[in-house]
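In this view, the complex is presented without one of its protein chains, the others remaining in place.
For clarity, chains are labelled A, B and C in written order, and residue numbers in each chain start from 1.
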């Protein structure tokens, strides 16, 4: 079994695990289970962590250029190894989007937009959960309910930043910086998609000055080839 | 009567209804009528709602691919069915802009700019109204006058976000998120229009390295055709 | 004397008047002169206003399509007629920039950047002055010194919006909205200039796949013309 095959085979199971993790994580953060429930959730999260860990090790083993792969996938090592980065494991769910898109198909710009919308929604939800979890118990914190956390995430990712709610703990601030960076990227994606669309449309409208297409030149080449054939066939 | 004809026939009446709705909505929010006035406004809004409902049903009936149409127009169903989304019905007024533009004509970039300016102004006005309506009675709310709501909307759509006024109710926050998303889109439109203009201008200035146009290649093709004719006419 | 000649002849004097207006405006706002000084400043501002008014009327009289000109220059009428919009008269100074650039020359992108930098600096300065003037006496205002007004303008035009200072009067908020819109435009100009530069550079680097230039096609056309001449000269 090679690297590509392993990736194909584990795509759906791992996306499912990430989804399960999201469900359990949401549940534990929002309803703070105790006793039996807490223990089951803990074991489930441990199980999913093991799956991700095994996947990491197998891919490391199957990689053709192992050292290169190791350095290019340092972020995955960090996500697997550090419990603090646990919520980032959910980025795996973006694979789910790419899986759905592969079945739908569609143009590049449409795919970029889908990615941006889905990724942003997921990021806002996960960041709100993590922020709520981090700030809930902080004495100086202002984000005390999950709706407040969602509202905070919306004002942050759009770079509006009212400041009516803002993180006070170190964990919360790390999450916030991540969301701000995502906000800048989101702004960039929206603008770039619009710009690319406008550039194309404006070029299409400008009929007379449109760039010569490869098709046209191919036709021209065919004409000259025909000319050569005609000459060759003429009696000398 | 087919789908296209129905749309053409209802364009102006529906835009007019949306405009009437805007006027009544503005009046009820700002002067909070009671008694007779309130009842007339209520009936008028009910009447306009019926018009939009009929239009939705007729278009659903006339659509060629009904299931496909249904899913592509889910947002219209939501606007018709949910009273909470009532203000969004005003998005119909954007049709008015496109109607005006059809009569004026003009280049793509100019149309994009008109759309952005008109859409933004309308959105700021409607969002301010809805926000004022939502926050006015909230005990923890800070937006207590319509000018404050307008000022809040301006700081939000430009993503400045001073935070001197910010929504405290769930409805208010939903409106705010809508305005923030519109703000990001606005930023994107402004930047993309400028970028498209600059890319075109820079390309035009760079005379010597300008891309070969289709016109030029067409001329070349004509030259070769002439050559072939000349050869054909020569005595062998 | 026709429209163009009048514009050429009044370019420098009007830019000078605007500069004088800026100096007097800055002086009256910052040192609030009384008695003799105040009266001199008043007369000077009245004189400059007369100059702008005469220029407006003469250009209206010289315009070829008077009604069209009138509607395209409605903003100038507003600036001349409404004392509230007085500070906007300083936009005339942007002519000064274009005058300087005409003597320097230079590429389009460079000119866009110069315009953005100079226009932004001027706008920040003038908006700070107007804001300081508007908020100074407001009981609920927080902007009480000119440096605070400058700081507020910087946080607003960059859309950062800390909210430590924000306008409380209607005049102040109108100025703020103007500055926010300028901020969005500034963001757009910076991004568009960078994007246009990158698009060009990336296209230049990609040697093998560069678009065929008009020069190349012109050469090709010359080759075919030469071929036709050769054929024509051959004995039949």
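Just so it is clear, a residue touches a chain if its C-beta (ideal position, glycine included) is under 8 Å from a C-beta of that chain, and two chains touch if they have at least 3 such contacts.
These numbers come from a predicted model, not from an experiment.
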Chains on display which the left-out chain touches in the complete complex
A, B, C
Based on the whole complex, identify which of C:48, C:112 or C:220 touches the chain you can't see.
C:220
Just one of A:1, A:74, A:108 or A:233 touches the chain that is missing; which is it?
A:108
I'm checking contacts with the chain that's been left out. Which of B:22, B:149 or B:195 qualifies?
B:195
With the missing chain put back, which residues of chain B would touch it? List them for me.
159-163, 191-192, 195, 211-212, 217
Sites on chain A contacted by the missing partner chain, in the whole complex
107-109, 112, 156, 159-163, 166, 170, 173, 176-177, 180-181, 183-185, 187-189, 191-193, 195-196, 199-200, 211-218, 220-221, 224-225, 227-228, 231-232, 236
Going by the touch rule given at the top, which residues of chain C touch the chain that is not shown?
147, 151, 154-155, 158-164, 186-187, 190-191, 193-195, 197-199, 201-202, 205, 207-213, 216-217, 219-220, 223-224, 226-227, 230-231, 234-235
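We adopt the following convention: only the chains that are shown with their structure count from here on.
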Matching over half of the contact pairs by residue number, can you pick out the copy of the A-B interface from A-C or B-C?
B-C
Just how far, in Å, is the C-alpha centre of chain C from the one of chain B?
28
Take the average of all CA coordinates in chain A, do the same for chain C, and state the distance between these two points in whole angstrom.
40
Two-or-more-chain contact residues of chain A, please, as numbers and ranges.
159-163, 191, 195, 211-212, 217
